[in-house]
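With one protein chain removed, the remaining protein chains of the complex are shown where they sit.
Note that the chains take the letters A and B in the order they are written out, and that residue 1 is the start of every chain.
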Amino acid sequence: MTVEAVAVPGGRGGFGLAWRRLRRNPAAIISAAILIAILLICFPLAPLFVDLACHHGPNDQNIQGYIHQGGHRIPVVGLDGTPVGPGLRSCYMLGADANGRDLAVRILYGGRISLFVGITSALLCVFLALILGLVGGYRGGFVDSVIGRLLDLIWSFPVYLLAVALATTLAVGGLSVGPLHVSSSSLAIPIVVIAVVFVPYVARPIRGQVLALRRMEFVEAAVATGAGPVRIMLRELLPNIASITLVMLTLIVANNILVEAALSFLGVGVPVLTPSWGNIIEQGYSSIVTAPALTVAPGIAIMVTVVALNVLGDALRDALDPHARIRIR
Amino acid sequence: MRRAALAVVLAAGLVAGGCGGSGSGSGGSSGPPAAPVNGGTLRAGIPDNPDYLDPGLSYTNEGWEILEATNNGLLTFKKAAGGEGAQIVPDIATAMPAVTDGGKTYTFHVRPNVMFSPPVSRAVKPSDVKFSIERLFRIDSGGLSFFTGIEGANAYAKSRKGGISGIVANDAKGTITFHLTQPDGTFLDYMATPFAFVLPAGTPSKDISTLPQWRIATGPYRVSSYTPKQQLVITRNPNFHQWTPDSPNGHLNEIDVQIGVTPEQSVNEIADGQLDWYFEAVPPDRLTELRARYPDQVHLFTRNNTTYFVMNERRAPFTKLAVRQAVNYAIDRNALVKIFGGQGTPTENIVPPGFGSAYKPHHLYPHDIAKARQLIQQAGVEGANVTVWGHNTDPTPKAVQYVAGVLNQIGLHATVKTEDESVYWPTISTQKGDPQIAFNDWNEDYPEAQDWFDVLLNGEHIVNVGNNNVSNTNIPAYNHMIDRAKRMPLGPARNAIWAKLDELYMKNDAGWAPFMNRQWPKFVSPHLHGLVFNGTYFELFPSMWLSQ
Partner (left out) sequence: MVGLVIVLFAISVLVFVIFNVIPGGDPALRLAGRHPTQENIRQIRKDWGFDRPLYVQYGDMMERLFIKRDLISYQDQTPVLPTIERGIPRTLALAVGAAVIWLVTGVLIGVLSAIHQGRFLDRILTVLALAGVSIPIFWLGAVLLYLLTFRYHSWAVFSWVPPGGYVPFATSPVDWAEHLILPWIVLAVVSIGFYARVVRASMLEVMNADYVRTARAKGLSARRVLTRHTLRTCLIPVVTLFGLDFGAAVGGTVILIEPIFGIEGVGQYAQESVAHLDLPPLMALTLYGAFFVVIANTIVDVAYVWLDPRTRIE
């Protein structure tokens, strides 16, 4: 689906107004707070938790270990391979996984990776989409047509099949392009794959916006004063598509976190030794019956983060253009 | 080695007393099981098509399980469990063969009235046996290597003309004689595998799995219909009559196999009473629950298996013996057994326990992280990059992560790589793709230690593609010992050599880090009895029966 907001170009004053509207929206405040909390917990607070509370990291395996609780000695992993479940304790608060690793710690560190992959791939995607959308929308003609065909091609390829095909190829042997060498277990692979697959989704509304703006007087004026195309794109067009870009960015981060989880579920997401919310689910799914926490907990983490992002993005859109006409193309 | 076509193999549980056990009574009442009842239809499930229904081609557990019930060869493994199931007894042959000429000539007498099923409907002749073996060469059978020791086989493989000179079939006298190029005690084992099952002369030289007019049976059952991805029906062979106690009549009338039942589905359907039996083992995450809720319906079978991590001696840092030994000291075998759901017994041996005197347990590598670390330091490979490989089928990825974690603990720098099983095995068996250290397991093709040593550790069999000696172990003195043992007739003298080699390889080569002999748990309907698990043919359909 594509959704575009056609904004009335209002320059920088519009942002101040938007900010005030945003501040008055309780849903937006709450989601922003949740997101900030998540970022704080996963990044600076996680190692503190490890050092002070439970002394083992996300990859520390403890299959033969024991937990001391209430005078009892509970094995971290039972003789039949069932890990201990959630309990009120600082270590293994959410239980352990089949390798004896602490699930709560893994979710914290996994959050780092999922957020990193989501945000970086979103930035990359939006960056590429901006370039293609600006160039295509402004130049029009043959260039636009070629760009349009390329985007159509990528978009027609069933999303997950394309992502899996690319990720699998790259992951098997890594990638060597000239001086650039990417190992097969690098995070760059899911990041690039997710970014590329969704470029058409973001580029279309941007291009539509650019097309609409191009015909407006202030652009004609700039052309008349002899400004070159790059200057026009950067100085005149870019600020005016900033609002739609920002909205799309938040929505794409949300989308990409979900896509990372899906790719990990299909086996081609973040490589296995580095925890991410997606691959924790994938590893826990096979034992959902004996250790449901392994599947449920990271999924809830994803859900909370993505809801907050979506609500924020929705509120952003409302704030930036409360009377926007939504046209579906 | 055979594998399950979709390996959802999972290990056994804590409770002892599951050794090749047979089914107990139905859930409610206790008491000894009733006598077998004839009749009934077994509702079975399988996750995907069996690899082949053609005895010349099938090389998986599922295929062999079916073929055991429908076809026969000159010899068979005794249709029993455990060590007894490794004994070789005559089937279509009237007796064990006469072995002459220093062990190079085997002469069999073919039973006169073993009938092929309709539409062929005639007695099996020695020429059919010869035809079936020659056919293996025409269809690029995976079992070819078992029969290349027959005189003229290699020439036939190239020319495909004129038959194999070393097989002499005399229909008038009812005999068939095999001339081998060298003495080979294992020849009897080969002749009991499904590759040697007999098909009528004239069977086309291509896969007959989906050709009903050529799926000819000699056993109590036959595959009467097969729709790939949907259903497979096994019914009685009207032309069968029992000819020895070793060739049972079978109790069931029919076996309906639904294709495409996932492991999870199978558990739910068997629990609900909609399914009686499933080809694959219990999914790991359900085993604990099932053993608690349906104790009489979970059976743990011992199979001849070694599960291990194999180290490629041609790739640093595993070129050094000390490093390989360090790995053996570093892994806690009990922890790995836990990862596999406790469904196995820890081991350091190459040979599995079911091989009689060929198995002499040794304990060369007690769990000792400190010692492992020391060995790594002394070898000067601290910080070396290592990628631990495994396939994606649970719980192997967890085992691989465990080993990577352990390697990190002892001073290496380990990462993990997993692949789908269907590409994993071909990958690790090519020299190009052969990784530094990889998960591996080996299940018997036939119940003899040669199937381990000669295939997996004989340096003379290292190839570039399709390499089973993944560790690239090549110790000429040991190669000679293997070659010598192969020629000997089966028995204690031969087994003694195998036991010695087990210790020698683990002490002086350590190309493997064996950790477990994996068991095979099955969950079945409470009405199903007579479950006998044979190490080669797996569960024997002819011994199963349904109560009501």
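We take it that a contact is a pair of C-beta atoms (placed from the backbone, for glycine too) under 8 Å apart; a residue touches a chain by one contact, two chains touch by 3 or more.
Since the model is a prediction, treat every value here as computed from it, not as a measurement.
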| query | Thinking of the whole complex, not just what is shown, which of B:68, B:419, B:444 or B:509 touches the missing chain? | reply | B:419
| Which of A:92, A:109, A:138 or A:155 touches the chain that is not shown? | A:155
| query | Which residue numbers on chain B touch the omitted chain? | reply | 1, 3, 5, 48-49, 51, 59, 140, 142-145, 157, 207, 228-230, 260-262, 264-265, 268-269, 392, 419-420, 422-427, 429-430, 432-433, 455, 463, 465-466, 468
| message | Contact with the hidden chain only, please: which chain A residues? | response | 1-3, 26-27, 152-153, 155-161, 164-166, 168-169, 172-173, 254, 258, 261-262, 265-267, 278, 281, 285, 288-289, 292, 295-296, 299, 302-303, 306-307, 309-311, 314, 323, 325-326, 328-329
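Definition applied: only the chains that are shown with their structure count from here on.
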| note | Per the C-alpha centroid definition, the whole-Å distance linking chain A and chain B comes out as 46
| message | Which stretch or stretches of chain B touch chain A in the complex? | response | 13-14, 283-289, 332, 334-335, 338-342, 392, 394-395, 397-398, 401-402, 404-406, 415-420
| note | Within the complex, chain B is touched by chain A residues 59-61, 63-64, 77-82, 98-99, 172, 184-185, 267, 271-273, 283, 286-291
